[in-house]
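One protein chain omitted, others in place.
The block that comes next holds chain A.
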Amino acid sequence: MKKPNLSRRTALIASSAAALSLLTGCGAADMTKQASPFANAQGAKTVTLSVQSWVGAQSNAAVAQYLLEHKLGYRVDTVQVDEVPAWDALSQGRVDAILEDWGHPAQEKRYVDDKKTIARAGGLGVTGHIGWYVPTYLVKQHPDITDWRNLDKYASLFRTAESGGKGQLMDGSPSYVTNDKALVNNLKLNYQVVFAGSEAAQITQIKQFAKEEKPFLTYWYAPQWLFKKVPMTEVKLPPYKEGCDADAAKVACAYPHTPLQKYLNAGFSKDGGKAAAFLKKFRWTTEDQNEVSLMIADQKLTPAEAAKKWVDSHESTWKAWLS
């Protein structure tokens, strides 16, 4: 009973493998050049944008999507991917563009300079900055809290169940650039880094703290719409100097100010026609981005509605991108 079955199985596997190769055509199958099965449905030209998990990135994508769809006649798919995998997806052509990158030197070298599968597409016009922040209502009570040397004095204010006996420094998503563990260590602070695990969790917690005006210390970044809801002040860390963050374990300085960059898939950049040209020209300001972000995250408009509102009121800005 065993034998015939096994040979049947082999035959089945062999025949299904044969069928598979027939179906997909013979020869090499390079899956790194393969689009999403949902793309180009019903004969439309499709652009796939990578949307990172933070709202600022959603705003870029929403406005780009709105203009591509309504002014240039494309169909736009968005995929939410974390930063590093997004580079990988971009190099493979699974997505066509990343509109906001916070600096990934290793990936840039690998994909842009060595493999040439990704092309630079200029700056977004927004400058990003990461830092440690405390709520402004706390600064009013303790004005000297914004210097890192005084943080230990206030550690007991920031104690939570998760941080044990130390003060809590809340970090966010695992995908973000952070040196906080090393910083706490190297600056010899009496703090414990607690990872919220996602930005959504971090924002929810910050809002809950702010509702009761409780003290908190958090890793945060600008531009971010949450500043409008919960005013926060940056804590001064030892100043950033070029190269002071070269060795991740020995970092003892603040984070740099990063001009955010756009990247396109190399093939798309060359053959993407109007869409690629538009995305290369796409450039706006921090205020513009925040305006859209706030509509999405706070007024709970859908990204598409928020984009429409912004587009309707900023015609001169986006006209330049289309020319």
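The rule we apply is simple: a residue touches a chain if its C-beta (ideal position, glycine included) is under 8 Å from a C-beta of that chain, and two chains touch if they have at least 3 such contacts; residues count from 1.
Everything that follows uses one rule, which is that contacts and distances are computed from a predicted model.
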Protein name as given in UniProt for the chain not displayed, "Electron transfer flavoprotein subunit beta", "Glycine/betaine ABC transporter permease", "YdbS-like PH domain-containing protein" or "SusC/RagA family TonB-linked outer membrane protein": "Glycine/betaine ABC transporter permease"
Candidate in contact with the missing chain, chosen from A:Asp144, A:Glu162 or A:Glu213: A:Glu162
Full-complex contact with the absent chain, from A:Gly73, A:Pro174, A:Pro259 or A:Gly273: A:Pro174
Residue among A:Val51, A:Leu99 or A:Leu279 touching the omitted chain: A:Val51
Hidden partner chain, touching residue among A:Glu199, A:Asp245 or A:Asp288: A:Glu199
Residues in chain A touching the chain absent from view: 1-2, 4-6, 8-9, 12-13, 20-21, 23-24, 28-38, 41-42, 51, 53-55, 58, 77-86, 88-89, 92, 94, 110, 160-162, 164, 170, 173-175, 194-205, 208, 211-212, 296-297, 300, 302
